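Notes for the one structure printed next.
Here the complex is missing one protein chain, while the rest keep their positions.
Let's look at subunit A:
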Amino acid sequence: MSAEPLLRCQGVVAGYEHPVVGPATFELFRGEVLGLLGSNGAGKSTLIKAITGHARIFQGRLDIAPGIELAHHRQQPVRPAECPLSGYDLVTLTGASRRAPPAEISRLLEGRVDQLSGGQFQILQIWACLGSAAEVVLLDEPTNNLDPATVEALVKLIRQDQAGRTLLVVSHEASFIDAVCSRVVSVSA
């Protein structure tokens, strides 16, 4: 880990019309997998949205190192009911097609994404983020819609990538956070 964080959140109170979460303080260093753990409604996703510019910061300071690229996997990824994009098209968008996909992903690349199950689409979207060139990947509740076997595959995917990648993972599942994160910060409203 380098001394300078890629992301610094100092006493941030974030929300929309009204504050929802905070004050929250944490730093994200290069190469680590930081978990934000908290119950449903604690405001973890709002903190992520504050980082991506979709939530308002009422107090505190949020600094992102200049020039770094972020990828964000939403809690509810955009998935039109009818969508002719193939899995390959989706991962090509983020540049993830330049990397060799793990076996769990490669079998999802050929078909239309509207023919995938919710869990399959979820893990494909996560791979689109993890396989991209982004230095920091934000994963918001990545275990949503996933069955236990796919959660296991996701844990493997994140661990495989742990060497050079910086991840901020939001989840309400303590066991998942424990399995993938090198450090954990608790979040409460």
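Basically, a contact is a pair of C-beta atoms (placed from the backbone, for glycine too) under 8 Å apart; a residue touches a chain by one contact, two chains touch by 3 or more; residues count from 1.
Heads up, the rule we're going with is that contacts and distances are computed from a predicted model.
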Given the options "Starch-binding associating with outer membrane", "Ion-translocating oxidoreductase complex subunit E", "Zinc transport system permease protein" or "Formate hydrogenlyase subunit 4", which would UniProt use as the protein name of the unshown chain? "Zinc transport system permease protein"
Quick one: say which of A:30, A:44 or A:74 touches the chain that got left out. A:74
Per the touch rule stated above, subunit A touches the missing chain via residues 49, 51-54, 69-72, 74, 77-78, 80, 82, 84-94, 97, 99-101, 106, 109-112, 128, 138
